[in-house]
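Removed: one protein chain of the complex. Kept in place: all other protein chains.
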Amino acid sequence: MPRTLAARRKSYLTRSVRPVDVTRLSGLGDLLTQFQTTSIQARNLGRCLEVWENALTDKKRPTILLGLSGPLIAAGLRKVLRDLVDWGLVDVVVSTGAVLYQDLYQTIGGRHWMGTPNANDVELRDLYLDRIYDTYVDELKFEDTDRAIGRITEKFPARPASSREFLGFLGERFDDPDSILATAARRGVPVFSPALIDSSIGIGLTLHYQANRRKKQRFMLDAVRDNYELVQILAGSPRTAVIYIGGGTPKNWINDGIVMANYAFGREGEGHYYALQITTDVPHWGGLSGSTLDEAQSWGKISKTATRAMAHVEASIGLPLLVGALWDRRSVWKGRPRLAFDWTGDEVKIRRSR
Amino acid sequence: MPRTLAARRKSYLTRSVRPVDVTRLSGLGDLLTQFQTTSIQARNLGRCLEVWENALTDKKRPTILLGLSGPLIAAGLRKVLRDLVDWGLVDVVVSTGAVLYQDLYQTIGGRHWMGTPNANDVELRDLYLDRIYDTYVDELKFEDTDRAIGRITEKFPARPASSREFLGFLGERFDDPDSILATAARRGVPVFSPALIDSSIGIGLTLHYQANRRKKQRFMLDAVRDNYELVQILAGSPRTAVIYIGGGTPKNWINDGIVMANYAFGREGEGHYYALQITTDVPHWGGLSGSTLDEAQSWGKISKTATRAMAHVEASIGLPLLVGALWDRRSVWKGRPRLAFDWTGDEVKIRRSR
Amino acid sequence: MPRTLAARRKSYLTRSVRPVDVTRLSGLGDLLTQFQTTSIQARNLGRCLEVWENALTDKKRPTILLGLSGPLIAAGLRKVLRDLVDWGLVDVVVSTGAVLYQDLYQTIGGRHWMGTPNANDVELRDLYLDRIYDTYVDELKFEDTDRAIGRITEKFPARPASSREFLGFLGERFDDPDSILATAARRGVPVFSPALIDSSIGIGLTLHYQANRRKKQRFMLDAVRDNYELVQILAGSPRTAVIYIGGGTPKNWINDGIVMANYAFGREGEGHYYALQITTDVPHWGGLSGSTLDEAQSWGKISKTATRAMAHVEASIGLPLLVGALWDRRSVWKGRPRLAFDWTGDEVKIRRSR
Partner (left out) sequence: MPRTLAARRKSYLTRSVRPVDVTRLSGLGDLLTQFQTTSIQARNLGRCLEVWENALTDKKRPTILLGLSGPLIAAGLRKVLRDLVDWGLVDVVVSTGAVLYQDLYQTIGGRHWMGTPNANDVELRDLYLDRIYDTYVDELKFEDTDRAIGRITEKFPARPASSREFLGFLGERFDDPDSILATAARRGVPVFSPALIDSSIGIGLTLHYQANRRKKQRFMLDAVRDNYELVQILAGSPRTAVIYIGGGTPKNWINDGIVMANYAFGREGEGHYYALQITTDVPHWGGLSGSTLDEAQSWGKISKTATRAMAHVEASIGLPLLVGALWDRRSVWKGRPRLAFDWTGDEVKIRRSR
C-alpha cells in the first residue's frame, strides 16, 4: 500500500469498539458511557447523552427546548418528564396536546391500565375504555378531566392568548407534584402546544367556543402568538439546544422557529447549536419526523457546527436510560443556573436566575 | 379429525390467493383488483381501493375527509392530489401546512429539484438550497412565496378566522389549475390546517402578527374555530369516510373530531364509517400515526361496523396506484353528487350539488 | 451570491421533479418511467427499473443473479417469479428454502388461503392450518408435499451434491408450467439454496439422513460445493448484476460470492456491476439485509462504478410493478441471448445460447 494511503488508513483507525461489560456497571451513567464506545444504536444513544451534557455545561448557557410526542404518559414516562422540568435540564417544553391532557387526567385521578394490543376493541368501546396500543384509559375519567379543564377555562381572561399562557394557567391551578404541567408552572418553565386544538384539551376548548362564540370579548387561542413568543425566546438566547422525543409537530415547530426568528428579527441566526433526537421513524420516508439532523442543516435550522445525535430507539426504553444517566451523573450539571421568563403580555425577557 | 373441527377448518378455506399475472393487465384498476386476492401489503392496498369505492358508491353519500401529511409535493403527488379534489373523490381536505405551502411555492414558480440523500448539507446551506430527503427546494423562491402570502394576508379582513377561511382566501387569489389550494377554492372544497402555524405559511403569519399585534382589530388565527367548523361538518353528514395519507395531526384531528362532535352536539355518533390509511408507521410504537383503525374503534372514532383498510406503503408509490385505479374505474363513481358548503361566518350548511 | 457559488448552485438545479399524472398512463412501464422523475421511494423504484434495464441491455451481457427471501409465494408472486425465469430476465436464482418449498406445495395441489393476521393461532393449530401473516397454508397438504419430496430424494444418486443439483433434480421431476423450480429446470437456470436445510425441504432431507446415515454411500448435501459452483459462475461472467428481493441469506451469499471468487481464483474482481434491491429493512440497524449497496462497495462486493438502486417497498407491491414494467417494455430486452450452463460434476462452463 502506498505510504499516503497507509497514513490515511491509519487516520481512520483511532478508536476501537469496546465491548460492554455488564458485570462492571455502577449505574446508568456508566452504562451509557460504555455505550459511547460501542456501535449501532447503543453508540447513538450514548452520543445523545454526550450532546445533552455538552449543552448543560456550555458556558454560554444555551436555552434547552424539549419537544414531546408519542404515548409518553401511557408509557410510564410521566415522572421522568416531570423530573427533567423540576431539575432544570430543560428550559422550554413543546408538546402535543395529548401528552399534556393525559398528564392532567392523572392529576384528576385517572390511571393508565395495563392491557393488551390484541384486545377486542368493539367490546372496549362498550366498556368506555380507550386503547393506546397495550394500555387502556378510562373514558369516564376523561369526562371528569374535561369538566375540570372546562371549569378552569371559564376563569381564563376573556381575551386572545397563546397556548403557553393557557397551559401555564392550567398548570397553576393544580397542586400536584407529580404533574408535568404543574411542575412547569411552579418552576416557571413555559409549555407550548402549537397544535393544542388537536387533542382532548381541544374538546373543552371547542365547547367553550361554542358557548361563547357570539361574545365580543372571549378567550381565544391566538395561534400565531405562540410563534411570536417562541421566536423571542430563540432570539433572546445566546445559544439553543433541542431535545426531541419523537418527532411530529413539536420537532417541526421548534426547528422552524429558527427560520421564523431570522425573518422576524432580521438577522441570520446560526440554528440550534445542540440537537438530539430519539425516534422510531426513519429518514427514507422523507418526512420531517424521521429526517436527519444533517438535513436540518441545509435549512439553517441546525447550526453548521452543531453537536448532534440521533438514536433509533422507542422512548419508553430510550428516555429512562438517558434521564437515568443524567441523574447518575448529576455532578456534571449541578449548579447550572435556571432561566426566568418575565412575560408582559406577549413579550418576554429572559434572565438567569437560581 | 372430528367432524366439527373439519367443518370449522373448511370454513377457513374459502378464498385462495391468486397469483398476480402482469401479462394480463389492462391498467391500474385491474392491478389493484388483482391485488385484492393476494396477500401481505398488496392485499391491503387492494382493500384500500375497495373501501374507497364503497364510500363513493354508498347511497347515503358519506362526506369524505382526506388527511394529508408527509413530503407529498416533493414526492411528485401534486397532480394526483389536485385531481382527487377536482374529481370530487374527497369532500374535505385536512393537511399539514407544509404540503399547502409547497403547493403555493410551485404556483409562484418554485420547483422541487431532484437531488440526493447523501448531499453535503452544509454546502447546500450556503447555496440557499433546502433538502427534503432526496429533493432540493429553493430558498430564494421561498422568499418570493413568503412575500406573496404576506401581501395576500394583508388583504384578509381584520378579524378572527379559521384556517379554512384563510386557506380558502389564499386559494381564491391564485389562478393556477395545477394548484391543490386553487382547485379546492374553485370547487368549494374546504381545506383545514389545524397546525398551520407550524409551517412556512406560519412564518408569514408571524410577521403579520409582529406588525399588527398592537392593533385592536386584526386578522387572528382563531384556532378553536377550526374545531367548531369541523364538528359541524361531521354532525351534518349522514355518514363520514376518512382517507389518511400518512398520519400526524391531520389523522389525529379528523379522528378526534368525532369525539368533539359527540360532546358539542350531545349525541352518540357512530364514528367514521369508512376508514383507510396508507402509512409507513407501525402500531407497536404506540403512537397515533401508526395506530390501527381497530384501536380507533375503542375510542368511538371509527364506527364499530366500519369498512376499513390500512396498507403499509410509502405514499409516493401507494397513492398513484390508488388514484390511478380510481381513474381507471371511474365508471364506478361517475355522477356522484358533489357537496356544497354554505358558510355564514363560522356556521356551515351542507347541500348536495352537482 | 458570489459567482462561483451561483454556478455551483445552478449545477445542482438541473432536473426538476415532475408530478405523476395518472390520467396519461399507458401501462406500468409508463408509470415507472414517470416515477423516475419523482422523489422518495417512487423514484427509487423507478431507478430499480433503470438499473435492471441497463443490465439487460449491456453489450457485455452480464450474468444476472436473483436473490429471493420473504413470503413471496404467499404474497401471490409465484407467476411473476416464474415469468422472470421463463423470459430470461434472470440467469441464476438463489432462494430461501421456504420459497421453493411453497412452490412445490402448490405444484402438489396445495393452496395459500386468504386469512387474517388477527387469527386465533391456537385454534389454527388444532385445524392443521399454519399462518403466514394474513395467509393460511394447509398442513395436511404439507405432508403430501413432504412425501413427494421424500420419494424423489430416494431416487437421487447416492453421493455428495450441491443444493443446485438437488433442486434441479426436483424441478425436472415436476411437469408444472406454473412452477418456479420446474420452469428453471426446463430453461436450464441454476437454482441455489445455500441454507436449504433451514426449510421444510430440510425436513425431508433430515428423514432421509436418519434412514441412510449409516450407509457408506448416500446422498449428502455437500454445502461448500454450493460455494464452489457459485464462484465459478461469478468468475466465468464478464460482468454480474444482482437483484435482491428482500435480504437474508440469498443477498449475503451472492454478495459474499465476489470475495470468495477473488480468493479462489486469485484475482481482484470488480464486484457486482449492477445491483438493485427492494426491501423493508433499514440501514441503521447495521444488519446485512438492510445495509446499503454503498456499504457493499467498501467490501468490494459491489463495483466502485456500479449502477445501483434500492427501494423501500414490500415485495408484494414492488415486484409486480417492476416486472409489469419490464413486460410492458419488453422491446427493450427482446432477443437478449440466454445462458447455457454446462455442468460436469461440480464444474461449470457458461455459453451464450438462444
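For clarity, chains are labelled A, B and C in written order, and residue numbers in each chain start from 1.
The rule we apply is simple: a contact is a pair of C-beta atoms (placed from the backbone, for glycine too) under 8 Å apart; a residue touches a chain by one contact, two chains touch by 3 or more.
The model shown is predicted, which means the values in this text are computed figures rather than measured ones.
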Thinking of the complex as a whole, which visible chains are touched by the chain that is not shown? A, B, C
So which of B:Leu25, B:Ile40 or B:Leu339 would be touching the chain we can't see? B:Ile40
On chain B, what residues meet the omitted chain? 39-41, 118, 282, 284-286, 312
Missing-partner contacts on chain A, residue numbers: 1, 5, 8-9, 12-23, 25, 27-28, 31, 34-35, 37-43, 45, 71, 74-80, 83, 111-115, 123-124, 126-129, 132-136, 138, 178, 312-318, 320-321, 323-324, 327
Touching the missing chain, which residues of chain C? 69-71, 74-75, 98, 117, 119, 121-122, 124-125, 129-135, 146, 160, 194-200, 202-203, 205-210, 213, 220-228, 231, 246, 248-249, 252-253, 256, 259-260, 263-264, 280-289, 291, 294-300, 304, 314, 316, 346
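Everything below uses one rule, namely that only the chains that are shown with their structure count from here on.
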Using the contact definition from the top, classify how the chains connect: line, ring, star, complete or other. complete
If you average the CA atoms of chain B and of chain C, how many Å lie between those two points? 37
Which integer distance in Å separates the CA centroid of chain A from that of chain C? 44
Residues of chain A touching 2+ other chains? 282, 284-286
